[in-house]
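Only one protein chain is missing from this complex, and each of the others stays in its spot.
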Amino acid sequence: MHEALVQNTPAAAPARRRGKRFEFMGRLFRERPLGAVGAMICLLLLLTGVFADVIAPAGYNAINPIDRLQAPSAEYWFGTDQIGRDVFSRIVHGAQLSVIVAFAATTLSIFISVVIGVTSSYFGGRFDMYTQRLVDGWMCFPDLILLIVAVSVLGPGIWQVILILGLLFGIAGSRIVRSAGLSAKENVFVHAARSMGASTLRILLRHILPNVMAPIIVLYTTRLAAVILAESGLSFLGLGIPPPTPSWGGMLSLDGRSYMFQAPWLAIIPGVALTLAVFGINMFGDALRDLLDPRMRGGGGRYVAQVRRKPKAEPAPVNAQPTSSTEV
Amino acid sequence: MSESNLAVDTTSDPATLDSTALAPDKANPLLRVSNLKTVFRQGDSTVNAVNGVSFDVRRGETLAIVGESGSGKSVTAMSILRLIPSPPGEITEGEIEFDGRDLLGMSDEEIRRIRGNEIAMIFQEPMTSLNPVLSVKRQLSEPMEVHRKVARKGVLKRCIDLLRQVRISDPESRVNAYPHQFSGGMRQRVMIAMGLACEPRLIIADEPTTALDVTVQAQILELLKDLTREHGSSMILITHDLGVVARYADRINVMYAGKIVERGTALEIFGNPRHPYTLGLMESMPSLNAETGTRLRPIEGQPPDLSDPPPGCPFHPRCRFAVERCKQEMPPLEQLSEEHWKACWVEDLNAKRQS
Partner (left out) sequence: MQNANPKANALLEVNDLKVHFDLPRRLLSRDPAGTVKAVDGVSFSVQRGETLGVVGESGCGKSTTGLAVLRMVDISGGSVILDGQDITTVKGEPLRLLRRKMQMIYQDPFGALDPRMRVLDIIGEPLLVHKLVRNKAEYRKEVLEVMDLVGLNPKMAERYPHEFSGGQRQRIGIARALAARPELIICDEPVSALDVSIQAQIINLLEDLQKKLGLTYLFIAHDLAVVRHICDRVMVMYLGHVVEIADSEELYKNPQHPYTQALLAAIPIPDPRAEVQRAVEPTLKGEVPSPVNPPSGCPFHPRCKHASEVCKQQAPQLAATGDRHAVSCHLY
């Protein structure tokens, strides 16, 4: 109905792009306040993870048996565990661990998803068919079984966890990327690139990939949360990162469970941390998806046309409705 | 950018007319739109899609609204039936009277009773306007069921009858088919049949043939012409195709940037265009009759940005006749003859045409 048109002032361009980022944040806060809260939690998590060594008053394995099982106090904000380690420091270092594992595993998984999804959708035909059957086969196995098998083969450890989770989520996520790739492939400009003689690699990297970014970004955030939970679950089961590395899941299972009645904070605090992190990431991811998607289609509205009229000299019709349209 | 005295509309103000004897249909039009304004808001910007439009549709006539994208012609049509999604759109001003009834002031329930019933709309894209999972019979009967209580037995017969009216062969078996089994032209006929189901007094056809082949276009337009004549209904034909307009319209409104810039009978508009935009449109179209080797004369420039229109006449940046006044003041619609109106400060285009 109305087209975007060019203004003949080149100066407008860079300002507009800068403005776009601020506009995005403004929209985030205004329209999806829960997502904004989630974003702030994510930011907190990230900063804690990055600056863990600075924030934490003690190392994650600073044993201090004298002060064991102390309840949270001014000195030990989150109390101490059964061998006197400052829980706060452990939580902070645990954040670092979560952040590292989450980002590494998620990035690996997205990489795998993109490679499989994009090539499968672009090449189509038999390649696509075989690849998808393999993916289907992989997804038949319950995640847990695969994880256990993998751990028993590879052994516990941080890199093993990253690898396993990356692979697991990567293959599953390839379907989403594939469907985005299928619709991107149909665009005329892809056809134009082919007819121009562009190589397949060029088309994939230059044309297909940037145009499936939106779902990939959303996928990334949802995977992050899933990875954190998965890693915690693994550690909880003793299959993940071995102690004394302070994984939140590990803290829950080893310390928390054993001392649940004597020192409930040992279970509650990692639990709350996990909940908050996952909640934050999910909320932000949801908000991101909402903001990226329908906006591009230009916002829907209800087909109720309440007519706002300026007051007129002659008497208005009896059933004139008051205005109720909302201004964006 | 207020329209000065657009209320000077011949049908409501007999004093401005030359002839004293008013044709009965002129004084009592089927539809009268006065100073309609519809906007779309997005973020901080407000697009004045329809910016003070007044016209009337008389009984039995085919009125064309001609314009390009951004002219506001489709939005005008949707505003009549209050189909503007709100937000982001909103009808902010104006009056629409249908057979004496105020459409804008009606409740949702009342306007729903008019849609499809007394005023029907035919859309542009026959490929997507029909529901792919419902049979033709279900879709045809929908307006009948919503608006009238037709007996069950009668519905099927009426559907077959409608299909026959729109010249679909073998209607008895076609009535149970699904949209994907029809070609584009036939789907458009089904859409027309749906529009006619309740025998509306006014049909609004929004680019009904743009998506169709030229031979099918001819068939559909002939069909619409015959049907409107048979039923005595009026039609608003919205299009950008001047050829279609020449063949099928009685009167024409030319719209640009949300305003009507020229209005008149088909003969007047084509024979004596008085607005530079109308003239520009005609000059820029390749004609089947022109000598080969002549160069087209396009309208330079781009359509205006409706969220930030230039002051004065919206066409002035592209107008080769523009004078200083055009940049500052919006010209009102000025009457040239009984039916011919224009909104332009320049008196005589012929004098400057060679420049």
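Here are some notes:
Read from first to last, the chains carry the letters A and B; within each, the first residue is number 1.
Definition applied: a contact is a pair of C-beta atoms (placed from the backbone, for glycine too) under 8 Å apart; a residue touches a chain by one contact, two chains touch by 3 or more.
Just so we're clear, the structure is a prediction, and the values are computed from it rather than from any experiment.
Across B:Gly100, B:Pro132 or B:Pro286, the residue that sits in touch with the chain not pictured is B:Pro286. The omitted chain makes contact with just one of the residues B:Leu83, B:Val150, B:Ala177 or B:Ala246: B:Ala246.
Of the candidate positions A:Gln82, A:Thr107 or A:Asn211, contact with the unshown chain belongs to A:Asn211.
Listed for chain A, the residues touching the missing chain in the whole complex are 3-6, 8, 10, 13, 187-189, 191-199, 202, 206-207, 210-211, 213. Taking the complete complex into account, residues 68-69, 183-186, 213-219, 221-222, 240-248, 266-267, 270-271, 280-282, 284-290, 292, 295-300, 302-303 of chain B touch the chain not shown.
We adopt the following convention: only the chains that are shown with their structure count from here on.
Centre-to-centre, using mean CA coordinates, chain A is 49 Å away from chain B.
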